[in-house]
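Missing here is one protein chain; the remaining ones are kept as they sit in the complex.
And then chain A:
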Amino acid sequence: MKTAFTNFATGLNLLVLLSLLLTTACGTGGKTNDPGPEPFGAPTPYVLQVPPLFPKPLPQPADNPLTVEGIALGRHLFYEKALSMDNSKSCGSCHQQSKAFTDGLAQAEGVGGTQHPRSAMALQNLLWEPRLTWDGAHTSLEQQARVPIENPLELHQPLAAGITRLQALAKYPELFGKAFGTSAVAEERVLKALAQFQRTLVSGNSRFDRYNRGDQDILTPDEVRGMELFSIHPNGRIRGGNCSDCHGGPLQTDRNFRNNGLSSSFGADRGLGGLTGRPTDNGKFRVPSLRNIALTAPYMHDGRLATLEDVLDHYNEHVQFSSPTLDPLMRNTTNDPLQLSPHLELTAQEKRQIVAFLKTLTDEDFVKDPRFAEPQ
């Protein structure tokens, strides 16, 4: 893993270096109509620390390498209320660090109290997510960042208007200058900086992680039993909760889209099907990472389940088998020794143990990391 990370970092460094060289070369190309030299040096490459045992991050856009100054600008913008129509909300309003960058609401609330049909997703380990948001509509953070800013149900302001407001705020010319070499406040730069900041939101130091790194005493027997149940697909001989078929590995997600049987029919929000137009995709939503899951209630794409206990009850007792695109893993999974029951058939104690395990996924360092907090 170290090698993979080093390669990634080296690649990043080279890219930064290359782009610096190119920039310098262009700069000496003899443009004479510059308004005057800007006192900004080159930004400092930022080397992201990938937690031990994590897979290699996905390739990131070559034209937006992480820099200390770019991330700093992104952090200011993430908490910048001028990007909302009435200066009332920022990205950080619905993505609060203390809740693993969720908001505690079933459905997110935009400016003026408008209700979004979906629940705010946690922002963590996005370097490993090939597709973003509940239906995977976006594949890059740069592209995605514009959506909540401009969506009438969210910050509800064209980014162009936000740029005008940012230009009027004293701190930004210097922040943009340090991040991008000149003080120009531009849409593309806002999106790039927001993406950079979000890429640094890495959570990998929960008790679960420390257990996996060898600290075997850090989990209680109940939590360990919960982890076993979590990871086992039952077959009548061996008991399990069948969670990790979708939420396995260090990322706690298979980065797939699935129908987990919440409803027998689909309302206005068809999830992946709304995006692809394929009826076989209806009712499928992104499998979210379960990292910090104890902090991100309520649950599911529309926040319909209030607690982790409700979630366990859903998977154990309330899966809607008539749901047309229900995942096969939801159908064929039972602890019934005869394999006849349609239901999971976990005991109350087993459900409690799985919930105990889920709470070991909370990363206190992540939610208290001052680098991610609103700048003072």
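One rule holds for everything that comes next: contacts are C-beta pairs under 8 Å (C-beta built on N, C-alpha and C of every residue); 3 or more make two chains touch, one makes a residue touch a chain; residues count from 1.
Just so we're on the same page, contacts and distances are computed from a predicted model.
The chain absent from the displayed complex carries the UniProt protein name "Copper-binding protein MbnP-like domain-containing protein", chosen from "Aspartate carbamoyltransferase", "Sulfate transport system permease protein CysT", "Copper-binding protein MbnP-like domain-containing protein" or "Amino acid/amide ABC transporter membrane protein 1, HAAT family".
In the complete complex, the hidden chain is touched by one of A:43, A:110, A:162 or A:250, namely A:250. Remark: the omitted chain is touched by one listed residue; of A:116, A:233 or A:304 this is A:233. Residues of chain A in contact with the chain left out of this view: 1, 4, 14, 17, 20-21, 42, 55-56, 128, 228, 231-233, 235, 237, 244-246, 248-251, 254, 256, 278, 280-281, 321, 325-333, 339-340, 342.
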